[in-house]
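The structure is given below, and queries will be raised subsequently.
Just one protein chain is left out here, and the rest sit where they should.
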Amino acid sequence: MTAGADMHALVAELYPICRSITGDGLRETLRLIGRDLPLQVTEVPSGTEVLDWTVPREWNVRDAYVADAGGTRVIDFRRSNLHLVNYSVPIRKRMPLADLRPHLHTLPSHPDWIPYRTSYYEEAWGFCLSQRQLDALPDGEYDVVIDSTLAPGHLSYGELVLPGETEDEILISSHVCHPSLADDNLAGIAVSVFLARTLAARARRRHTIRFLYAPGTIGAITWLARNRERAARIKAGMTFTCLGDGHPFTYKRTVAGDADIDRAAAHVLARGGTPHQIIDFFPYGYDERQFGSPGFRLPVGSLMRGRHGQFPQYHTSADDLSFVSPDRLAESLRTVTEIVDVIDGNRRFRNLEPYGEPQLGRRGLYRAMGGTEIPDLQFAMLWVLNLSDGRPTLLDIAERSKLSFAAIRAAAELLEQHGLLQPV
Amino acid sequence: MTAGADMHALVAELYPICRSITGDGLRETLRLIGRDLPLQVTEVPSGTEVLDWTVPREWNVRDAYVADAGGTRVIDFRRSNLHLVNYSVPIRKRMPLADLRPHLHTLPSHPDWIPYRTSYYEEAWGFCLSQRQLDALPDGEYDVVIDSTLAPGHLSYGELVLPGETEDEILISSHVCHPSLADDNLAGIAVSVFLARTLAARARRRHTIRFLYAPGTIGAITWLARNRERAARIKAGMTFTCLGDGHPFTYKRTVAGDADIDRAAAHVLARGGTPHQIIDFFPYGYDERQFGSPGFRLPVGSLMRGRHGQFPQYHTSADDLSFVSPDRLAESLRTVTEIVDVIDGNRRFRNLEPYGEPQLGRRGLYRAMGGTEIPDLQFAMLWVLNLSDGRPTLLDIAERSKLSFAAIRAAAELLEQHGLLQPV
Partner (left out) sequence: MTAGADMHALVAELYPICRSITGDGLRETLRLIGRDLPLQVTEVPSGTEVLDWTVPREWNVRDAYVADAGGTRVIDFRRSNLHLVNYSVPIRKRMPLADLRPHLHTLPSHPDWIPYRTSYYEEAWGFCLSQRQLDALPDGEYDVVIDSTLAPGHLSYGELVLPGETEDEILISSHVCHPSLADDNLAGIAVSVFLARTLAARARRRHTIRFLYAPGTIGAITWLARNRERAARIKAGMTFTCLGDGHPFTYKRTVAGDADIDRAAAHVLARGGTPHQIIDFFPYGYDERQFGSPGFRLPVGSLMRGRHGQFPQYHTSADDLSFVSPDRLAESLRTVTEIVDVIDGNRRFRNLEPYGEPQLGRRGLYRAMGGTEIPDLQFAMLWVLNLSDGRPTLLDIAERSKLSFAAIRAAAELLEQHGLLQPV
């Protein structure tokens, strides 16, 4: 539970910061992510062409509010950064409520919640507020102030690479552009950071593991534009989103649908024994849609609890610190660690005594007295021996035998030690 | 509903004619089918070798009856052409009821209905009547008269070809040999004729559409014998039968089972939202079995409502004008039009901006303000962009996205107009 509490503390620390797809809030977030890890931050200038897109101007906000005639702030960015439509252009103007209204966004179905809205690629401004706040606003004149800047600057993203024995990569990607939304995606960030710490402490990794912390869509596109060739090394990946809430896990498959990561996630979730869903890829959601675009087709799935757009708190002020819990974060961390372990430990072997079963007894690998019960590890050895003709992977064998990947992997290691198995 | 009423009127006009696999009734039927369409009629002489078969002698009937001793017609071809076993040889003879009985066919399970029977390839004669009629016949002598001719003549069939941009063909085949049976197959004929009128009015057709109106089995075999090479151009096809009754649709797959026509029919029927069945090919039924024979293996399925031999009215006098309705005919016409539209509109595209998602916003193809609901067309665009790497067809994309073919096709056209997509 320590890891769960620590992850929740990180979420709480990041929560108040006003993040966007560019700007100082994003930079501060990367700084906190990278405190204990060798994070490398890249700054890409506004105006840079990235694939079909252009890096936008950098957005920063000093202050934003709507004040009534008496000067009282009736909507105040300082109370919640969700009040301001993200990427609002600056404005300073007095106007009647009737003129202000088209710029005000509420959620009538949840009258106490503030919605989260953005306007990155269309110049606009606006405020978000609860329906009750809006209903309480009397007619009259209001001072509208958005003290923001939209100016040439940079888009920032962070990368952390844990080298492995091969250049084959596993990619873990989290979007880092949402402001005060705890589950989407501070929870994903926290699980990613703690997975990085866990794996960094390992003595051996077969794969190189790359952690990417970039703003949604434009950040992934910028990274892809700058890493076209390196991207081809990615053999498996996941985007992490909404990993702290109380919903059961949902894993969203890659475009191909049967990539190693799809099977590893399905295996781990199935053996976890708790309810979960596996859903097919669809070209909406998070950055798996960029990694999976036809020019790249990287095998990147997505792991989440609450699903994109499918729970009422999604993209509202109700996605707050109470919506995520240490226990769920810890369960998420255990699960993603197991999935990465399956990918990293998945290999092919060849049985070196393939004619009949080798005599395990004289190697001390078999109970001596013939009875009727067989322990799991012995069963796992028989499966590995029978199927290891050089083609199936350990995950194939685990799936077919209905034994855990861990048992199959342990059996393979034991057989390799006894000279009965050779990696392919 | 106009089309429905018009189709029912055509069924009613064709109903009284005594059709068979040859003869003047068949010719008159083709004349009525071709009134408003450029139907081309072919006459093939009796004795012509066609594949493993021979075109039979032509059969025509002037009169046929059984009269009692007092001269009263107790079974009369003029009242219903079903009373005469189709292809009966001529006879003029007085005989006791005991000798007549083996030539009389009834349906004891439906004592008011007249069955439909044929004896095309075995020389025989007979009458069909209701069980009640038979039960009412007193013993005694009867005059049996069949004033028919079986003589060298021709087998007739009609073809209507709507040229398209390519020589790839869609075949719509209806059998035209059944006498006074409304559903089997005047309904199929009527839907075919009105589909032809609908498609003839179109400005563009990618496929050439061929409508075949031929007698069952021997007609299809004759057409195939005379069109061995042309047949290979058929990329999709359906036989139309029993399309006017009240049963839900049944689509019978091609021999291959996964041809384009199979998938198009399944897609349209599934999205129609009404109960329906998809059944596997079996080598019985209508002319799909000839088109699908191993020498041709044409991808021809079969669409019907009531299934061959599976409803009590099948091949009886109860398959009359009241058994088919304008509404059902109209629904059938809508459905077959949609199926043909899927086949004709199904193409492959290549995404010209395949690296990441293209920025739809700056092309005016994307809502500006980030919220949580996405309209279908936009979703369709994202699916088309993601999957269009040159391999999947629009139908593949519709199936995978669970969106309608129409939405996927509209999205593809929009993206093609904006230079984001190129046909393969």
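Order as written gives the chain letters A and B; numbering starts at 1 within each chain.
Keep in mind that, in the parts below, a contact is a pair of C-beta atoms (placed from the backbone, for glycine too) under 8 Å apart; a residue touches a chain by one contact, two chains touch by 3 or more.
What you are looking at is a predicted structure, and each value in this text was computed from that prediction instead of being measured.
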Looking at the full complex, which residue from A:63, A:280 or A:353 touches the chain that isn't shown here?
A:353
In the complete assembly, which of B:292, B:306, B:326 or B:354 touches the absent chain?
B:292
Touching residues on subunit B - with respect to the absent chain
51-53, 85, 117-122, 124, 217, 220-221, 224-225, 228, 255, 280, 282-284, 289-290, 292-297, 309, 314-315
Touch residues of subunit A, complete complex, unshown partner:
351, 353-359, 361-362, 368-374, 379, 382-383, 385-389, 400-401
